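Note that one protein chain of the assembly has been removed; the remaining protein chains are unaltered in position.
After this line comes chain A, so read on.
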Amino acid sequence: MVSHVTDSTFNSEVLNSDKPVLVDFFATWCGPCKMLAPVIEEVAQKMEGEVKVVKLDVDENPQTSRMYGIMSVPTMVLFKDGKPVGKLVGFNPAERIESALRGALGI
């Protein structure tokens, strides 16, 4: 199961993570986000050990969402060493997410 992060846990779970973290910014009212949920699970399993995958509810965590300029959901942001290094907007199939992650991380 992909775990949830919040405004208050974002620092410890994402920014200070020693592994790269993919954050799925989603909203409960968004259809494509629901569709992405199982895809994100699949990516998390495939990339286990290499990338940590978490989700963030944009309505409940406005601070983080504003900070990273989330203007459309779903948006996936990849963080490495506390910094955003890549962004994918909208629904994407697992393969595309995986290849984007590998590309961004050079793995």
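Details
Following the convention adopted for this analysis, a contact is a pair of C-beta atoms (placed from the backbone, for glycine too) under 8 Å apart; a residue touches a chain by one contact, two chains touch by 3 or more; residues count from 1.
Here, contacts and distances are computed from a predicted model.
Candidate names were "Cell division ATP-binding protein FtsE", "Branched-chain amino acid ABC transporter permease", "Thioredoxin reductase (NADPH)" or "Sarcosine oxidase subunit delta", and the UniProt protein name of the unshown chain is "Thioredoxin reductase (NADPH)".
The chain not shown here is touched by just one of A:Met35, A:Val85 or A:Ile107, and that residue is A:Met35.
Per the touch definition above, the residue from A:Val2, A:Ala27 or A:Leu105 contacting the chain not shown is A:Ala27.
Contact with the chain not shown here comes from a single listed residue; of A:Gln45, A:Ser72 or A:Ser99, that residue is A:Ser72. Along chain A, the points of touch with the absent chain fall at residues 27, 29-32, 34-35, 58-59, 65, 69-73, 75, 87, 89-93, 95.
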